[in-house]
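Only a part of the assembly is drawn; its chains keep their places, and the rest are absent.
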Amino acid sequence: MSIQYVLEIIGTFAFAISGALTLKDQKYQDWFGASFTAFISSIGGGTLRDILLDSYPLVWITDIAIIYAIGAGILVTFVFYRFLLRLRKTLFLFDTCGIALFTIVGTEKALNLGVRPEIAAIMGIFSAIMGGVIRDTMTNEIPIIYRKEVYATACLAGACCYLVLDHFGVERNTAFISASALIIVIRILAVRYEWSVPRFFR
Amino acid sequence: MSIQYVLEIIGTFAFAISGALTLKDQKYQDWFGASFTAFISSIGGGTLRDILLDSYPLVWITDIAIIYAIGAGILVTFVFYRFLLRLRKTLFLFDTCGIALFTIVGTEKALNLGVRPEIAAIMGIFSAIMGGVIRDTMTNEIPIIYRKEVYATACLAGACCYLVLDHFGVERNTAFISASALIIVIRILAVRYEWSVPRFFR
């Protein structure tokens, strides 16, 4: 069992928790809705990436551990949600680690499938953000990428960082950790200092 | 022509009718919008299932009878919509039979493609509900699964029932009919006695 696999399971678990918790602000909050939302949030991005790249079978269809990680995330949210909601800062860290990890794993996977670096970066970002975009679209929210400070842009920076390091032959684990760390640092600084992406229409 | 095939065509026809009728409450109701909505409602769930399972070609692309069943549903809705709207209870039964059938057909198809039972159940539920979810998302409604009493949960129960019967070697037609009937009975009781799925956040 590689470190990367363990991290992916943890990322899926974290995404399931943050997915289920988003339903707290919605009018409808039954068990099925919460589980469905957690599920879509966790697997949406990676699934879209794999469909676009024609990379079958989908990971969660063959590896049942992912379904169980999501189930565990739903259960933990159900039992501890009051506690979790008080921990907003910890959750923010969880979500940030999740998107950092998913971005680099997605970029790497696309690269291994032989696509160009530009496409690999797009696939990395899609892996990280599209689960949230699909979830927000379904629940009639404005998708997270339109709202949050430097959210997807941090993923873009991390993906580019990974691609540059990879291009110059930097050892994989070093590149992986550096690029993920860059995403996490940008996100934390962005929230701390209220950075925002420049407006498109001046 | 198998019984199952006939039932699928009837299910598609029923889903097209209920899809076109949802547009009645919307501001925009032209012919193209109604046909498009009916089409997406009917084929959305099964299409998503087949894309996730990499099961190509898609059924409605090779079997033109499905397109004609949808066309017939749209025409029938156009001609008889006043009558149909008065028959809300009958329509509820149509929709309920549709989701029951689509759930079990979807579960069975996934199982035949060699996935694990947990995944087969998810695929069965997706077949039944995702057409409606996509339709509601497009027309800016809160998706049906977040609203309706014990809607997707009935599908889950039916899919599990089918999987258990299949596991114990119960003959296929018996399993099919029992599991579909369970979904229909749960839905009817849920609406009759106003059952609801327990809240996730207490």
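For clarity, chains are labelled A and B in written order, and residue numbers in each chain start from 1.
Everything below uses one rule, namely that a contact is a pair of C-beta atoms (placed from the backbone, for glycine too) under 8 Å apart; a residue touches a chain by one contact, two chains touch by 3 or more.
Computed from a predicted structure; not experimentally measured.
S.K.: So 2 chains are in place, but how many copies does the full assembly in this file really have?
M.R.: 3
As a working rule, only the chains that are shown with their structure count from here on.
S.K.: Centre to centre, by mean C-alpha position, how many angstrom separate subunit A and subunit B?
M.R.: 30
S.K.: Which of the residues in subunit B come into contact with subunit A in the complex?
M.R.: These residues of subunit B touch subunit A: 51-54, 115-116, 118-119, 122, 133, 137, 140, 142-143, 145-147, 151-153, 156, 196-201.
S.K.: Quick one: which bits of subunit A touch subunit B in the complex? Just the residue numbers, please.
M.R.: Spelled out, the residues of subunit A in touch with subunit B are 20, 23-24, 26-34, 36, 39, 47, 51, 56-58, 60-61, 64, 67, 77-78, 81, 137-140.
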